[in-house]
Structures are given as C-alpha cells and as structure tokens.
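Just passing along the structure, written as structure tokens.
Missing here: one protein chain of the complex. Every other protein chain is in place.
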Amino acid sequence: MPRLPRRARRPRVQPGAAPGTVQRPQSESPVEMRVIVYDGERFIDERVHDLQRAFELHEQPGITWIDVVSPDVTTLNALGARFELHPLTLEDIADGRQRSKLEAYRDHLFIVVRAVRPDPDVLFRNHQVALFVGKGFVISVRDERHGQFEPVRERLQVARGRIRERGADYLGYALLDSVVDHYLPVVDVVTEQIETLADDLLGPSTESLVAQVQDARRALGRLRRLSMPLKDVVESMHREPVVLADETRLFLRDCIDNAVTILDSVEQLREMATHVMDAHMALVNHRMNEVMKVLTVMSAVFIPLSFIAGLYGMNFDGGVSPYNMPELRWTYGYPFALSLMTLLAGTLVFYFYRRGWLGRSAAADVTPIAARDDKA
Amino acid sequence: MPRLPRRARRPRVQPGAAPGTVQRPQSESPVEMRVIVYDGERFIDERVHDLQRAFELHEQPGITWIDVVSPDVTTLNALGARFELHPLTLEDIADGRQRSKLEAYRDHLFIVVRAVRPDPDVLFRNHQVALFVGKGFVISVRDERHGQFEPVRERLQVARGRIRERGADYLGYALLDSVVDHYLPVVDVVTEQIETLADDLLGPSTESLVAQVQDARRALGRLRRLSMPLKDVVESMHREPVVLADETRLFLRDCIDNAVTILDSVEQLREMATHVMDAHMALVNHRMNEVMKVLTVMSAVFIPLSFIAGLYGMNFDGGVSPYNMPELRWTYGYPFALSLMTLLAGTLVFYFYRRGWLGRSAAADVTPIAARDDKA
Amino acid sequence: MPRLPRRARRPRVQPGAAPGTVQRPQSESPVEMRVIVYDGERFIDERVHDLQRAFELHEQPGITWIDVVSPDVTTLNALGARFELHPLTLEDIADGRQRSKLEAYRDHLFIVVRAVRPDPDVLFRNHQVALFVGKGFVISVRDERHGQFEPVRERLQVARGRIRERGADYLGYALLDSVVDHYLPVVDVVTEQIETLADDLLGPSTESLVAQVQDARRALGRLRRLSMPLKDVVESMHREPVVLADETRLFLRDCIDNAVTILDSVEQLREMATHVMDAHMALVNHRMNEVMKVLTVMSAVFIPLSFIAGLYGMNFDGGVSPYNMPELRWTYGYPFALSLMTLLAGTLVFYFYRRGWLGRSAAADVTPIAARDDKA
Amino acid sequence: MPRLPRRARRPRVQPGAAPGTVQRPQSESPVEMRVIVYDGERFIDERVHDLQRAFELHEQPGITWIDVVSPDVTTLNALGARFELHPLTLEDIADGRQRSKLEAYRDHLFIVVRAVRPDPDVLFRNHQVALFVGKGFVISVRDERHGQFEPVRERLQVARGRIRERGADYLGYALLDSVVDHYLPVVDVVTEQIETLADDLLGPSTESLVAQVQDARRALGRLRRLSMPLKDVVESMHREPVVLADETRLFLRDCIDNAVTILDSVEQLREMATHVMDAHMALVNHRMNEVMKVLTVMSAVFIPLSFIAGLYGMNFDGGVSPYNMPELRWTYGYPFALSLMTLLAGTLVFYFYRRGWLGRSAAADVTPIAARDDKA
Partner (left out) sequence: MPRLPRRARRPRVQPGAAPGTVQRPQSESPVEMRVIVYDGERFIDERVHDLQRAFELHEQPGITWIDVVSPDVTTLNALGARFELHPLTLEDIADGRQRSKLEAYRDHLFIVVRAVRPDPDVLFRNHQVALFVGKGFVISVRDERHGQFEPVRERLQVARGRIRERGADYLGYALLDSVVDHYLPVVDVVTEQIETLADDLLGPSTESLVAQVQDARRALGRLRRLSMPLKDVVESMHREPVVLADETRLFLRDCIDNAVTILDSVEQLREMATHVMDAHMALVNHRMNEVMKVLTVMSAVFIPLSFIAGLYGMNFDGGVSPYNMPELRWTYGYPFALSLMTLLAGTLVFYFYRRGWLGRSAAADVTPIAARDDKA
C-alpha cells in the first residue's frame, strides 16, 4: 500500500484576512449543477449550466434541491446572494478543508460533513460536502462527484415514495444519512487491512510490515478524526428545534446509531492495532531469545572443546624437558583427550537441557514459578 | 483456542437505501413462534405456526407474550402492521447486527440487546434479541433459540408467582434481566482464559501463547463493546417515564447493578491482560539477560585461553633463530603456559563473580543502588 | 507472597432465576446475633440466639441495633418480614458478592459495602457488610466477624457519649465510617509491598520478582475496584434527603474525605507500579548492554589475535618451497608476530575506549549530544 | 534543530507579594505605541511617543484602538489609571508569562492570549498579547512586534470595509481571530517536522534522531498547552453576554472552529509521534534480530568446523602409541576430515534454512501460526 501523499500544502486563507473572504484555489474540474423540483405529484430533474435557470426552477412550486459539484467562487457568491447565505458559510465551502459541523442560521441549517470513499492506494480518501437545509429548498455543494447521492435521487423518482411526501428537512436528512452510510464500506476496508496486518505480524517480521502498520494506524487516526465530528453533526441536527419535523427527528435517531457504530468500530480497531503491535514485539523478542539460545549453546559447548584441542596443538618440545606435555607421549593420550572432550560436552549439554535451552519448550527452567499457583 | 472466524462479510444494507427498508439475508433455520397469554388466574402457552393464530390469542384477556425466533421479512412486516411498530425498528431487527439500544415510541418501548453464550471455540458468541414492551403485550424477536428465556417461562407457569400478578412491563424487565444474567457465565469463561494465560505467560515463552493472548484481548474488546451499550439500555429503561410501574423500576435498579458489575469485571480483565503482557516482556528480557551472561562468561573466559594455546601452536622454527619461541624449548615451558592460563581464567572468573554474572542472583553488581535507601 | 487463590467458582444465582430469590450457599460458621438497645440513659447489650428475642428487645423504647453475622436464609427472611425489607435487598445480602451500593427505600436506607482486612498471604481480603438504617433501628449483616464494629460498641457503652445522644442515622454513619477507616491499614500494607518491590526491582532481576509485581498490581486493581464504589456510597448517603439529620451529614463530609484519600493513594500506587516496571525494564536493558559490551570487546580483541596465531600454526612445508611461510624461518619471526598482535590489540582497545565501551562510564561516545545543549 | 534554550529563569513575582503589584523586568526594546481612531467615515492612524497624545486622540469621536508594544511599568500604570483597568490585569500583562484567559470586568473584557510564530531553531516561539475590549475602545498590549495585526490595520484603512461599520467588539474579535489564525502556519511547521522524522525513523537509526524526536514531542507539548486555553478563551468570548453584538458572536463561532481544528491537529500529531516511536522500536528490534541471526549462523556453522580442524592439529605422537590419532596416518585421513566438515556444515545450514534464519524472509519458522487462521 503506497503511503498517502503529504497533504497538498495549498496555502490556507491568509492569516488575518477578513473573515468571510471567499478564496478558492483554481479547480480543474468544471462546475456541475443539477436541479430537482418535486412534490407529491410532480418531479423535475434537470442538469443546468447556468444558475439563472436554477433560480427559475426554484420558482416552481414544490421542494427544490440544487446539487452543485466543485463550484467556482462566482457560483458560490451568486447562490449566497439568492438564498441569503452567510458569507462565513461560503468561505467554509470554498476552503474545502472544513471540519464537519452544523450551524443554525435564522431560517436554515448549514451542514458541512466530510464524505469518504475507499481508495486502493491510501485505504480511503475524503472530500467535503456542504448542505443548506431551508424551508422548501436544499442546496448541496460537493467537492467531488462520486455517486453518493444517486440512491437518494432514485428514491425521489419513485412516484409514491415516502421521501416525496415529506419536506425539505427529510431530504436534508436523507442526504446526510447517505454520507454517513458511505462510511461503512470504508470501515470495512480498514478493518480488512488491520486484520490482514494482525495475521502478518504474527508471521515473519519484515521492515515493510512495520511501515504498513504505521500507515494503517495513520489511516485509522484520520478516520477517527472524521467520524467524531460527523457524529456530533448528526446529534446536533437531531436536537435542532426549528427546521425539523418530528417524524424526521425519529429517522435521525437511527442515523445517530450508525454514526456511533462507526466510531465504535474505529475505536475497536485502534485498540486492536495497539494489541497487535504488542504481540509483534513479544514475538520478535521471543524469536531473538531463540536465536540467542542456539548461539549460546553452540558457542558454550564447542569453545571449551576447541580450547582443549588447541592445548594439545601446542608445540612444547618434549625432547627437551620431561615436563613438557608428557600427555602427548602417553600411550592413551589421544583417547584420554577425546574422553575429556566428550565428558565436557556431555556435562554442558546436560546443563543446558536442565535450564530448558534445548528444544523450544523450555520447561524445566520455569517450573518453580508455574508450579507456584498449585501450592497457593 | 481457534481464532474467531472473520466477521462474515454479508453485505450490509445498501448505503443510501431508503431508511426503514426491511432487508434480511435468507435464514437457514425456520421461523418459530410461541404465544403465551396470562393473567393472575389463566395461563395459555401455545406454539403457533401462523401469525393469524397468534393475533387471535392476543385477543384474549390478559397479557400476551409473543416470542419469535429467526423470523423472515413477511412475519416481521405482519407483526409491524398489527402492533403499529415503526418501520425503522423492523429494519433494525432484520439487520441482526444492531448495537444495543432502547427507543421509546408513543405507546411502547423498543429494546435491542445482544445476548451472549459461551462457546468453546471463540470464548463466546453473541446474537440479537429485540423486545417490544407495550400496554398488555411483549414481543420478543430472537436470532437464535438458546433457552435464555426458559426460566422466565417456567416462572410464568407457576400459578401464584409474582410475575403473574404484574403487568407487561414486568415481563419485559424479566426478559431483559435474563439477557443480562447470561453475561455472567461468559465473563467467567473469559476470566478463566485470561487467568490461565496469565499463569502460562510466566512460564516458558512460545509463539502460540502470544497469539492466544491477542485472541483473548480481542474477545475482551468484543465483550466490552457489548456490555457498555447493554448497561446504557438498562439505565435508559430505568429512566423511562411512561410504560414502567414504580415497582418494576425498583427491580431494574438491581439489573443495573448487574450490568455495572459485568462492565467492571471486563475493565479489570483488560487491565490484567495489559499487566500480564508487561510481566511477560519483563520475563523474556530477564531470560535473554541470563542467556547472554552465560554466553559472555563462557566466551570471555575461554577465548583468551584459546589464544594462548594458539600462540604456542605456532611453528616458528627455534632451530633457525634463538629469538623464535624460546619458551617451547624451556624446561618449564608447558607448566608455565598452564599456570598462565589458570591465572587468567581465575582472574576473569573472579571479575565476573564480582559483577554478579555467575549464579542467578547477581547481588554484588547492584548493591550500591539497593543500599541507597538505607542511607537516605 | 502466595498468590490469591482463584475466586471460588461457587455457582452464582441461576441466570434467569426470579429476582428476589434468596439463595445462599451453606455457611460453615453458625449465625451470631447481638442486639443493643440504647438511648441517652439506658443501654442494653445482649447476645441472642433467637430472632424472637431480638424482636422483643426492639419493642423497648430507644434505638435498636441488631448485628447479625453470617445469617442463614431463614434468619434473613424473618428479618425481612419483620422490618418490611425488600426481597431484592435480602437477595443481595445472601449473594455475598454484591458491589458496594446504597439504595433508598421509602423509610430506610439499604447500604452494602465491602469491608477489608490485611492478610499476610494475599495482602488483603474482603467481605460483605450490609446495613439497614431506618427510623429507630439499624440492622447490620456481616459475612465475617472481625471486630470492625467493636470500637463503635465501646463508644455506645459510654454513658454520656455523643453517639448515645443521637439517632439511628448517626449510628449508621458510625458503622459506615468504621468500615471506611479499616481501609487505611490495608492501603498501608499494599503501599509497603509496592515500595519494597520498587526497591527490589532496582536490584538484581529475578523471575519471582516479576511475578510478585504482577500479584501486587492485581491486588491494587482489586483495591481500586473496592474503593471506587465505596466512595460513591458515602457520597450518596451524604446526599440522602430523608433519613439523615443535618449534623450527621456534617460528619459524613469527613467520611467522604477519607474515602477520597484512600482512592487517591490507590491511584498513586498504580502509577508508581507502572513507573517501577518502566525503570526495571530500563535497568534490565542497561545491564544487557553492559554484558554485550564485555562480550564484544573480549571477542573483538582476541579473535584477530587468535587468527594470527592460527596463521603461523599452519604446516606449510618451508623445505619444499621458499614461498611457504618464510616468516617461520626468519630470525625475528616470533618477535615480529608478537609485535603485530600487540599493535592490533592496542588499536582495538583504543578504538573501544574511544567509543566508551571500556569502563562503565561511556563518556566519549555521547559527548556530541550531551554537549548540544550548551551550544543552543 | 537546536534545542529550545531553557526557560530564562527570570525571578517570578516574589511569592507572597501583594497581588496587583506591577513588576516587570527591564525590557531591551523601547515602548512603541500606535493609536487608530475610526468610524464609518473617518480614519486616523498615528504613531505616538507620549501617552498624553494617545489620550487626546481617544477624545475624538469614533472607536479608538491603542496598540502598545513592550510597555514599561509607567505606561501600564498610566493606561490603567485612564481606562480604570484592574491592577491585577496590569500585573498579568507585566508578568509576560500569563496563561491564555478571558476575564470579564464590569464594562470591559480583558483577554490574554499567547501568540506564536514559526522559528527555524525551536520550531516556534510564543509571546503574550493582551487585549482590553471596552465600549468604544480596544487596547492591545504586545510583548513583541511581529506584524500579526498588520492585516487588521490594512482592513481598517479600507474606507467601506465591514470592520469600519462595526463596533469595538468586532475589532476585538478581529484581533483575537488574527492571533488564532497565526497558529496555523506553526501547526504546519510542526507537522512537517514530525512527518520528516516519521520517515527518517523508518530509515537507519541514529542517536541524534532520537533526540530530535524528543525535541519535537516537547514542541508539540508546548503547542498543546498553548492551544487548549486559547480555545477556551474564544469560547468564553463567544458566551460573553455584555460587550458583544450578536453579529460578532456569529463570527466568533468561526473562530472557535479554527481553534478546535488547531487542537485537533495537535492531538493527531501527538498520537502520530507515539506511533512513530513504536514503529521505530519495532524496526530497531527487527534489525537487531537480523544481526543476531547472521552472527548465530556464522558462528554455529564454523565453530564446529574449527573444532575438527583443531582436533587434527593436536600433536599426539603417533610414533609412540598406535592409539594416538591413527587417522593422521590413514591414507584417506584428510579427505575423510574434509568430508566430515562438509557434511556437518551442510546439516547446520539445512537446519538454519528450515528455521528460516537464512535469507530475510523467515517463512518456514512461523508457518504453523500463520496457517492457524485457515484452519479455524
């Protein structure tokens, strides 16, 4: 999994700039706009290229949904002027890096949430979705077109659907619910990744595994920082006294459930990642121990033997002095040396066997402690 | 203990689907239904195969308890229509993966809890139990039949039992209490596992132990995520103003106690698991230290000796030059070399003894610190 | 310190049993009962063996204190019937494993707390004490007789003592305060143990030390889980509006102080235990480092020397070819080899000295970092 | 990155000194003062060197902003006397090390915040900014001149700007918002540093890297301790009932968003720093393991071979006894010894290959565990 490229260091709004200044980096994708007007009976769905046409459609009776994708500053300002939106909300939309939040204005709600979608490279990506929910209209402004709202539009097309019978607040809820629902596949993707890593980390250790864990934890951190304010937004909307019908509030309760479940899963994964790292460290240490035991046993057994061999390889001249290495001239010198070596090796092997360093199960070494419990 | 198989990746409700859509994977087990109608005097207990019969029994005077196991969508919808249940509640039931929660509707409570039972393979399994508690009726919808409600049914059979004298709210409490009570054996099973691991981890280290600890911590995580909302549900029910009689509320206080105790035990086990891993790491490090000391002492003592032996094994030709290894021709050359080796070995052994590397109790090495306290 | 034996796995109340079922394992110790009746002037203190006698004494004017130790089910039921106690409270008492809690009933308070006493084997043990505090009577039900209430009884005997002048609520407070006070010696015992371990862990590492730390942390966990609800109970009693006189409430404020201090000490000890383990790990690693340095220096210095010695121990035949080891036949061959070895050893020793691996203070190696601060 | 020099240990206000004592270390930089008076139409901007002149300007109609940089005690006292500021606020300003806070006085708000700016040496530095926001005047007292307020002054110069139309509360908000905005570049600098370190720590380990991580975590700690009270200050101002106009409150909501985002980023970075250290430790351990394996394999393979070579290098005299090393005189002695060595080496290499110690991917060793999942 390639790492998430560093956050594009697009200069933020100039510190100290007048609040409400609508600044926006040049977008590569063209503005897309779609206007849907509906009530229990009628249903108009039209792609528009001109805000003027959108405003005309809004004149029609029924509920208007204006869906704008990657708007430029001009479009934003025109929308703001027409629907009397606060300049600060437009600044938030333009910035594109707003934390999820809900703000209540006198006659409409302003909701910013971050939508997510799975991405094979960096697990998931997120973009900003802003909603204005007012009396008789909903405006959605998105930074990317990803089909998140398609199911809602399809439900709107059904002639006698529940969504057609209700107000703009229900449409607003439906869109928010759709954003929340799309977190679930992302949670599944991250869960899959963490579980795969959990299995891999019990296997052989490699450098890239460690880096992958770090990437996954980072993705989890990002997901948590996205989910927490999302839940707050849904809860704030549930508490909102003015715009919402009671029935819609009942549905929001369900949406809160989803948000809580998402957050819950993320917390579980975070905890799991920590345990996985713990287990990995324990395994690496355990294996180091095994390696060290092999080294120690091999060295400790053969080093004394080699010493004895070296001893009798010395060239003290027996011809000169009877004190010089008489063993070399002893009839049974060689068998004696071999026996000495065998005895020494046997003793050492027996010692290491008793300490449990031979074989993987080091039973004898720890019996005293393991047995403690039985006596207690 | 085999690991819990990965969560079956059954597709969740399609993101963006209309809320209240009752979707349900095909169940393998047939629907089971049982209807009990009782009051202080009468008691009817009948297995029914047809919802129509259940509704007829509900017409009878007294309190009706409809117990449904693994219902299909048709059954759910029929129940919903008859008792005016909210579509969202039916969706929750059908999903089968709902987090525990309580929702109050105008004239009934909707409770979803997750019931648990011990399982030898993965410590414990959980399934969903939903309860509707209304005026004069209780509907329980379960995903598995596991005898959790048998004791309640038996108490209902007793002619003059307290439960027969009271309302549907008391029956609802009794069923919820039964679910909570069944967490206790699961807590016992997990406790047993953690304590066994705690003992094992003080014994010899093996790779599978580490994996088992990770599995147990995961089970603990699952149990905690189940217990926390369960406690919230019982507390919410205790606060519920409409449906409950005051006397039932008193009993719920006791049920809260149980839920708190369960959560408490889980927290204790989590903490214990952490300490156990700490202790395990300390032990592994300690043992590595022991291994290293043996290696070091053996190597450090014999390597210089081998060097001396190697030195006098060199073939410099004494016949050519008097400077070449006169020791070899010295009368006491060999005894001298042996003495040199003995002296060297003795010095090194003494040095390691002073540093406390010989024997397991390394007393001398650390005396200065241990003694510090006495001087303070 | 032997480990706490596993919690006796006495079967809990059957899951799903009717709440309020008074079940109790057969107790080995006989029921003991003592009734004290007093007011400002009179004082009766009588051991009774028959509840009927206790009820007769209660008829007397003044405040009645019935102290029952390890009662059987019959006794509990008789008490419950006489004083109109709720069946759930009797179930709690019989269970003997209740978490500390306070429950207010219409005309009396029901308090369950866990009393502790030091125990040389497992640091401390706990048992259950239940109190009913009503108008004119206090009933205490204990699972063990341990003299915890002796001081209160002695104060009651004093003719003009404050406790004689006040109501049953003050007596209830005095008994609760006595239970809280007895936590202090237990905290002292655990503190002593942790501090001893803290010193020992800076000394030589042993396997049993690690196990002892784990036991102590477990005891701390138990103590914390006992102290937290205890504090809650005292605070609940302080808030209790009905039964308590204002003056008694003032005394309870002091009792809360004690409970907070206990909890505070436990938290401090928990933190200390964590730091102690940190320090221990740091020490073990430090010592491993020392061991490794010795091994490395010894090996690295002597291995090249041994190689040179081995080189000149080769048996290439100088008589056959002038290219074969002419050094061996050179006049100064041996002195040359010795000088080469000395030079090599000196170079290596100097290198290790510069890296600070000789001697315990490894100054040279880290100077650059340590000095950084001065330049900043 | 050089480390932050130790906090200059300038003596704090003498403990026990009368509260409200205005003490101030001698400042090196001269006092700077600038007075701006404006309303919708007029705009005066004047550097003054004499407070008397400032007070004259304040007499003018419109809103007065007095901006003072590094004032001495005399100036502070004169300001305090003229605007009836509480002595405690002057003491706070003079101290220069005040935690961010907001205090409401009868007719003005007193705000102290800590402004930050990136600094190549220690990541960032902070200094104190105090604001008095009253009816018709704002006084800002800063310890350093850093152009933080320049953008606000420029917006004031624009004839028909929003800021010119509004009251002193809006100016106060604008200045506070400017301070908050300047945290963003600092967060970016710290993020850059942490991410660089995160990459470096996956590379080769060096001592200075560890020190750099510690420095960065310290900077993060400082930043967190600055951001938390900053957010509290903005929230307090938002709640402030008296001085603020409703419209200004709306803008403050946006400022709270910024403060929350800053705090959020800091928390994320703290978490990331922890994960990075975890990953670093895992890597270092992994590499140690690799090193140990090489050492172990090399030693374990060659030590027995060397022993055999040493064995046949012994000088037992075959001429004296037929038992003494007959192999040396056997026709195929040498080929036999070579074969023995080859066989031994082969066996050992095969054994290490099976345990997965050869090559970096140690597959065979861990198969049993990795495969466990498939069987479950």
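By letter and in written order, the chains are A, B, C and D; residue numbering begins at 1 in each of them.
Note that in this section contacts are C-beta pairs under 8 Å (C-beta built on N, C-alpha and C of every residue); 3 or more make two chains touch, one makes a residue touch a chain.
Just so it is clear, the structure is predicted and the values come from calculations on it, not from any experiment.
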Quiz item: Which listed residue (D:53, D:162 or D:218) would be found touching the missing chain in the intact complex?
Solution: D:218
Quiz item: Looking at the whole complex, which of D:256, D:281 or D:358 touches the chain that is not displayed?
Solution: D:281
Quiz item: Given the contact definition stated above, which residue among C:229, C:313 or C:333 touches the chain not shown here?
Solution: C:313
Quiz prompt | chain D residues that touch the omitted chain in the full complex | solution = 6-7, 9, 12-20, 86, 88, 91-92, 98-99, 101, 103, 199-200, 202-207, 210-211, 213-214, 217-218, 221, 225, 277, 280-281, 284-285, 287-288, 291-292, 294-295, 298-299, 302-303, 305-306, 309-310, 312-315, 318, 325, 327-335, 337
Self-check item: For chain C, residues in touch with the removed chain
Solution: 148-152, 155, 161-163, 174, 177-178, 181-182, 184-185, 188, 191, 195, 198, 202, 250-251, 253-255, 257, 260-261, 264, 268, 271-272, 275-276, 278-279, 281-283, 285-289, 292-293, 295-296, 299-300, 303-304, 306-307, 310-311, 313-317, 320-321, 323-325, 356-357, 360-363, 365-366, 369-370, 373
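The rule is short, and it goes like this: only the chains that are shown with their structure count from here on.
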Exercise. With over half of the numbers shared counting as same, classify the chain B/chain C interface as same or different.
Key: different
Practice problem: Quote the value, from 0 to 180 degrees and to the nearest 5, of the angle by which the CA atoms of chain B must be rotated to coincide with those of chain D. | Solution: 145
Quiz prompt | Euclidean distance of C-alpha centroids - chain A vs chain C, Å | solution = 37
Self-check item: Shared interface positions of chain D, touching two or more other chains
Solution: 313, 366, 369, 373
